[in-house]
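Below you'll find the structure, written out as C-alpha cells, and then a few comments.
Every protein chain but one is kept in place in this view of the complex.
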Amino acid sequence: MSEWSFVIAAYGLTWFVLSTYAVYLMRRRTLAERTLTRETREDGWQG
Amino acid sequence: MNEPAAGALLGFRGESRRVLAIVWKDLTAERRTKANFNAVAFLAALILLLFGFAIGPDQAAIEAAAAGLVWLTVLFSGVLSFNRSWEQELEDGALEALLLYPGDRRSIFLGKLIANLLFVFAVEAVLVPVATVLYDLPVLEHAFALAGVIALGTLGFVTLGTFYAALASRMRAREVLLPLLLFPMLIPLLVGAVESTGQLLQGDAMGNAGAWIRLLIVFDVIFLVASIFAFEHVIEE
Partner (left out) sequence: MAGLTEGRPRLPRWVIPFGLFALGFFILAQAIGLLNSPPEIGMGNLQKIMYVHVPAAWNAMIAFALVLFWSLLYLWKRQEKHDLLAASAAEVGTVLTGLALALGMIWAKPTWGVWWTWDPRLTFTATMFMIYVGYLALRAFTEDDERRRRWSAAVGILGAINVPIVYMSVRWWRTLHQPQSTPSTVDADYVLGLRMNAFAFLFLLIFFVAVRYHAARVEREAEVRLEERALADGAVHV
C-alpha cells in the first residue's frame, strides 16, 4: 500500500505549508506592530 | 471637412510623425550602433550552434527540436535589446522632454515597439538562414507562411518585451528581471510559434498550423492593446 505514503505526504505537506504560512503571517503582523509602536513613540518625543 | 474630423486627422498625422521620430531616434542612437547589432546577431548564431551541440549530432533529433531551438534563440538574443532601448531615455532625461502632448505616451511606446521590432527582424534575418543551414531546415516549401508565423511571433514577443523593459530598465538587476518577468508571459506565444513553425517545417499535412496561428494573432492583439493601455496609465516619468 505504498499509495498511502503519497497520500500522507500530500496531506502532511499541505498542513505544513498552511500552518507555517499562518505562523509567518502572525509573526509578521506582530513585528510590524512593534515597529509602528516604536515609530509612534519616537514621534511623540519630537512633538 | 468638419472640425472634429480635421482635428482627429491632424492628431493622427501628428502622432504618426512623433512615432516615426522616436523610431528614427532610437535606431540611430549610439546604443543601437552597428556594433551592437553585430554582437547580438553573432550571439544568436552562437546560440544556435550551442543548441546543435546540446541536442547532439543525430539529425532526426535536431529536426524534431528545430522549431523550438530557433524560437528560443530568438527569445534569448532578442531580450538583450529591449533594455537598451529604454536606457537611452534614462540617460538624457529625454523621456520627460518628450512628454508634452497627451497622446505622447502612446507614441513613445509605439515608437519604441517599432524600433525594437525592426531590430529583432534584422537579427532574425541573420538567425533564420543560419538555422536553415545548421539544422537543414526545409524553409522554402512554406516560405510565405513561415514568414507570417515569424512576424506574428516576433510581434507578440517585442510587444511584451518593450513593455516589461520599460519597467526593468529602471530597476536594479535589470538584466535578470526582464527575462524573469517577460518569459513566463511568453509561454503561450512560444507554444503557438513553435507548434506552427514545426508543423510548417514538417509539411503541415493536416493543416494544424492554422489553429496555432490563430492563437498567435489573438495573443498579439490582446497584448498589444493591453500593453498600450498599461503603458499610458502606468508610466508617468
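In this document, chain identifiers A and B correspond to the written order of the chains, with residue numbering beginning at 1 in each.
Operating definition for what follows: a residue touches a chain if its C-beta (ideal position, glycine included) is under 8 Å from a C-beta of that chain, and two chains touch if they have at least 3 such contacts.
Keep in mind that this is a model prediction, so the values were computed, not measured.
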item: Sole contact to the chain not displayed, among B:A61, B:A125 or B:V234; value: B:V234
item: Option touching the unshown chain, where B:L43, B:V126, B:A145 or B:M185 are the choices; value: B:M185
item: Residues from chain A at the interface with the omitted partner, ascending; value: 1-4, 6-7, 9-11, 13-14, 17-18, 21-22, 25-26, 28-29, 32-33, 35-36, 38-40, 42-43, 46
item: Residues from chain B at the interface with the omitted partner, ascending; value: 160, 163, 167, 170-173, 177, 180-181, 183-185, 187-188, 191-192, 195, 208, 211-212, 215, 218-219, 222-223, 226-227, 230-231, 233-234, 236
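FYI, only the chains that are shown with their structure count from here on.
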item: Centroid spacing, where centroids are CA-atom means, of chain A and chain B in whole angstrom; value: 42
